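Only one protein chain is missing from this complex, and each of the others stays in its spot.
Just so it is clear, A and B label the chains in written order, and each chain counts residues from 1 on its own.
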Amino acid sequence: MRKRSPYPYWFVLPAAVIFTVLFLVPTIASFWFSLTNWDLFDASFIGFENYQQFFSEPFLLRGVVNTLFFAVLTSGAKTVLGLLLAVLLTSGMFAQGLQRSIVFFPVLVSTIGVGLLFTELMHPTEGVINLALGAVGIPGPGWLTNPKLALFSVAMVDIWRGVGLATLIYIAGLASISPDYYEAARIDGATRLQQFWRVTVPLVRPATTTVIILSLIGGLRLFDLIWAMTRGGPGFASDVLASVVYKQYQAGFYGLSTAGNVILFLLIAVLVVPLAFRFYRKEVDQ
Amino acid sequence: MKDRLFQTTALTAVFAVFGGALAAQEMTILVDNNPDTVAITEALTAAYTAKNPGVTWEVEARAGGAEGDNIVKTRLATGEMADVFNYNSGALLQALRPSRTLEPINDIPNFGNLLESYTQTVSDGDGNVYGVPHQAAMGGGILYHVPTYEQLGLEIPTTWEEFMANNAQIASETDKAPIIQTYRDTWTSQLFVLADYFNVQAEEPDFAAQYTNNESKYATTPAAKKGFDRLQSAFEAGYFNADFGAANYNDGLRMVATGSGVHYPMLTFSIAGIQQNHPEQLNDVGFFAQPGDSAEMNGLTVWMPSTYYVPKGGDHTDIAKDFVNFVASPDACDIIIEAVGASGPLLIKGCTLPDDVPTAVGDMMPYFEQDGRTAPALEFLSPVKGPALEQLTVEVGSGIRDAQSAAELYDRDVEKQAKQLRLPNW
Partner (left out) sequence: MTRRQLITGLISLACAFVIFVIPFIFVFINASKSAAETARLSFALPQEWRFWQNLVEVVQARDYQLLLAYFNSIVITVGAITLLVIFGAMVGYVLQRRKSGWNKVIYGFVLAGLMMPPAVVPTIWVLQGLGLFKTLHGMILIQVAYGLGFCILLFRAFVSTIPRDLDEAAIVDGAKPWQVFFRVILPLMKPVTVTVIVVQSITIFNDFTHPLYYLPGKENVTVQLTLYNFQSQFVSQLNLLFMNILLVTIPPLLVFIFFNRQIVAGMTAGGVKG
């Protein structure tokens, strides 16, 4: 008789059942439902019509483009600002610990709360931001009502909210760089700037990858902040895939909504998964 | 003949009940869980029981929205429907296939009390009428600030030109916003288009039927496209409040009630909102229909009330029909008004509203009292309605997109709905 392992696979079972039923099954089913005209009771196969619609209807396509723009912009800004803040917050300056906490706290606050707060601050005629600008003689723009600005304004708020996490990850990354490297660089006569580019940037690469992965995923999937601030408006100016998916769901176009979901799925699969797999493989093989 | 036969049976039933020959009859009624609907239904059934002590009612509330649709459809299909139920009038009713599932009520004694503008939204192609309204109708038009009109000596406009002339005068003589728009609540942006339907129908009487059959389009029917054009011209004239992109529905109510804005295109259910938020200013707000091209054809676009229906094949169809007959009487109107107040006309002849209705409700009444001055909104005539209209009207009203392009995109948007409903010709 084969000896039973002291680490039986049934330990995995409860998690596997929940995950399979509530995540895997819907995900696999979504590929089928995205090819149908679906109202939750009847689904009739219509081929790729939903996808065709997605890429031919200007306001659906707009959502795809906006999603990419938003994800790249916020993830780039969080990476750059996060690294700079982390360097600053590890320089041993005054009130360093307190400042770390201040920068990080917005990460924990409800996104809806943040969104509603900034919607009021960005009100075109009565918001504090424009009143402050007006006080120094600058006419403030319609942050959320100008179609050219709306998505950008939401992105700014997302960066405000998320940069603390990037900073935190970079701080941990910086801590793992041995001081010997800086010592050696100094002996070679490297300036502070050169140390930053030659030592810090290459050696925090793992942290950079983490920040990019996390913020890309967050940016591509973002829904709650957009929904709290603009609901995709004005018009379709700040619609992203997740808000399009929700709107089509509300309208009862379940097939179309699911097609949007699959497109988002594929975007992440193409943009993020290769990055993540290269990165996490080390951990798997560990 | 048939009528008299029914009357006789109904009378017999009633006599029998009074005579105590029949045991007490327990009836069921299924309504949506909107508090107003439940309050009205409870008041009406209680009054019916008071008149007919042998009949008692059990009011069953169901969910609203798409889930409610499904409950109604399933229970009709499986023959488990209550003796009476409520549902939308208009295009949604057709999805219930009324000629197969519902009892026509053309033969109730009070049938003549129902206004024709209403009955056409609850009938099938063969002239069978299926329902009786239990709520007031709503109008879609322009709320306006009465003191400003008096102060500037303005007349109620009956054409779009006069309307724009009033706006011009308001803009030049006051610092008030001539037109209030509130795009934070995107749905409010649709009113100029939706409330224009009376004018569309006046010019193109067959538009709804052709639209449903995929023969007419907004973009290629000049009369239909005018709603979009009007929105565009109002934006281009710069008549909107400065914060139109960020203001919301309640801001709009405040502006029209306090006079910081003068015209607010809106549905009349909002009068209840003004009553609640700004009770002192309630009578400063008046109402008129959205004007069109010609003063001779001036009328109101109407949102039809929710309706009681009797399912086919029930065990107590006679009592159920007697109940809806009672609802179609002026007595029932009084009960409804007592239960939830007077927000608009009840579409029953002989119904009178109390004298102290809000100004805007009083302004709306004359349209209903004259023949041919109301038309149902398009959504009561055609099931084809797209979900993106409110975003498109925000775009037109914000100058992001012109009327022509918005109408074309909306025509594409409705295709999705038509296909989802599996309509013929799409």
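Basically, contacts are C-beta pairs under 8 Å (C-beta built on N, C-alpha and C of every residue); 3 or more make two chains touch, one makes a residue touch a chain.
Just so it is clear, the model here is predicted, and its values are computed rather than measured.
Among A:L35, A:A207 or A:A237, the one in contact with the hidden chain is A:A207. Listed residues B:N250, B:N283 or B:T317: the one in touch with the omitted chain is B:N250. Only one of A:V64, A:L151, A:A185 or A:A242 touches the absent chain when the whole complex is considered: A:A242. Listed for chain A, the residues touching the missing chain in the whole complex are 5-9, 11-12, 14-16, 18-19, 21-27, 29-30, 33, 38, 40, 88, 91-96, 98-99, 101-113, 116-118, 120-121, 123, 126-128, 131, 160, 165, 168-169, 171-173, 176, 205-207, 210, 213-214, 217, 220-221, 223-224, 227-228, 242, 245-246, 249, 254, 257-258, 261-262, 264-265, 268-269, 272-273, 276-277, 280, 282-284, 286.
In this section, only the chains that are shown with their structure count from here on.
One simple way to say how far apart two chains are is to compare their mean CA positions; for chain A and chain B this gives 43 Å.
Only residues 66, 70, 183, 186, 242-246, 387-388, 391-392, 394-395, 398, 400-401, 409, 412-413, 416-417, 419-420, 422 of chain B touch chain A when the two sit together in their complex. Of all the residues in chain A, the ones that touch chain B in their complex are 37, 39, 41, 53, 57-59, 123-126, 142, 144-147, 231-237, 247-248, 250-253, 256.
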